[in-house]
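Of the protein chains in this complex, all but one are displayed in their positions.
This part shows chain A:
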Amino acid sequence: MTDISVKFVSKKISKIRWRPKSDVKSAPSTIFVTGSWDDQQNTICVWDLRDRIAASDDRDDEISALDHEPQKTFEMPYAGDVLDLQYLSSNTFAVASSTGAVTVLKHLSSSETLAHLCTWDKHHQFKTGSPAACTCLAPRGDEWIATGGEDGQIVIVALEQRQPVQTLDKADSCTINDLTFLKQSEILSVNSFGQLKTFDLRQDPKQQAQIFSVTENHTPLLCLDKHPGQAHIVATGGEDGMLTIWDLRQEKFPMTLLEAHTGAMWEVKFHPHNPNHLFTCSDDGSLWHWDGSSTDPVSSFTGTKGKDSTRQGGAIVSPWLSLETSRHKLDISSLLPNKSLPVNSLDIDTSTLLCGTDSETIYSVHLPMLD
């Protein structure tokens, strides 16, 4: 079964991210970073989870209990709540703050500390001039960052460049809650009016957006993630805890709604290498694992033939798009032992899932099935 370790960290965690490994061949990274929120003095911390590589092996008793727990290796103060945190490369990551600032930090290779690379202050502002919280950011490669804010703007900046590359100042009438690059010049965002929008950065600013609404009561959409292999498949999570799977190629009825949590869904994530697995966490204190692998019509390649109905134009249909017909096979399991305060963020790398909560804990969950 799964094994779980809990670490109490004395700060409410708003974002948690694995540091990507430096190249494909190297061993999985043991380093992750967290950002806190809602504190007198918020911080960004770097952690090391030393035993994760040996997690499934029989270990010597000599490995101390401390190795099971992540150890804090560095901590730095940060102004405002950390609202988003994303890696640009294996060394650099960007942080979005409720003060409207965006900061890029760098892991120093010589030590375990972080160095400050650049900051855009007052990156997001309301019309009145007061700062607007920067709610989300998305990297494109290691050069560009798109940010969204409560001011409804999408701003695209390039590293080491003061002025924005592009600003969509009327991207949204509401708060933008999450965004991602769909393609090189296409941005996907979700807002507090329950809409999913796509923007083509090459087009005339007035006709950029294509708008999809989930429900008629405008429940805010809070998070999104795109399928790592098939960019037209997108998962979003709503304030009502609903998981929505979108097929952006469909003009009509592009989504499948799945009832999930009883509180707002704060983060949704496809497994980066095994996208038939999906993870969600929620304000109701739960963390779920959605296993679509058993519904996958072509999970084993041996069974597929050229004329198979599950193939469309040579593309393999993802289990996420055939949910309507095979919903009963979707395997959902809850990963945390008991429900408590909100789970704000999660990240998964190979078989180790991390999540950070408002009970000031970091959970690391080992999922042997994903080894």
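In the analysis below, a contact is a pair of C-beta atoms (placed from the backbone, for glycine too) under 8 Å apart; a residue touches a chain by one contact, two chains touch by 3 or more; residues count from 1.
We take it that contacts and distances are computed from a predicted model.
Leaving aside the chains you can see, what is the UniProt protein name of the one that's missing? Options: "Nuclear pore complex protein Nup85", "DNA topoisomerase (ATP-hydrolyzing)", "Exosome complex component N-terminal domain-containing protein" or "UBC core domain-containing protein".
The chain we cannot see is, by its UniProt record, "Nuclear pore complex protein Nup85".
Among A:111, A:130 or A:294, single out the residue that touches the unshown chain.
A:130
Looking at A:186, A:283 or A:349, which makes contact with the chain not pictured?
A:283
Among A:16, A:31, A:44 or A:83, which residue is in contact with the omitted chain in the full complex?
Counting the whole complex, the residue in contact with the absent chain is A:83.
For a quick check of understanding: of A:16, A:49 or A:222, which residue touches the chain that isn't displayed?
Of these options, the touching residue for the absent chain is A:222.
Given the full complex, what residues of chain A touch the hidden partner chain?
Residues 8, 10, 12, 38-40, 81, 83, 98, 126-128, 130, 133, 135, 150-152, 170, 172-175, 192-193, 195, 197, 209, 211, 213, 216-218, 220, 222, 239, 263-264, 283-284, 338, 340-342, 358-361 of chain A touch the chain absent from view.
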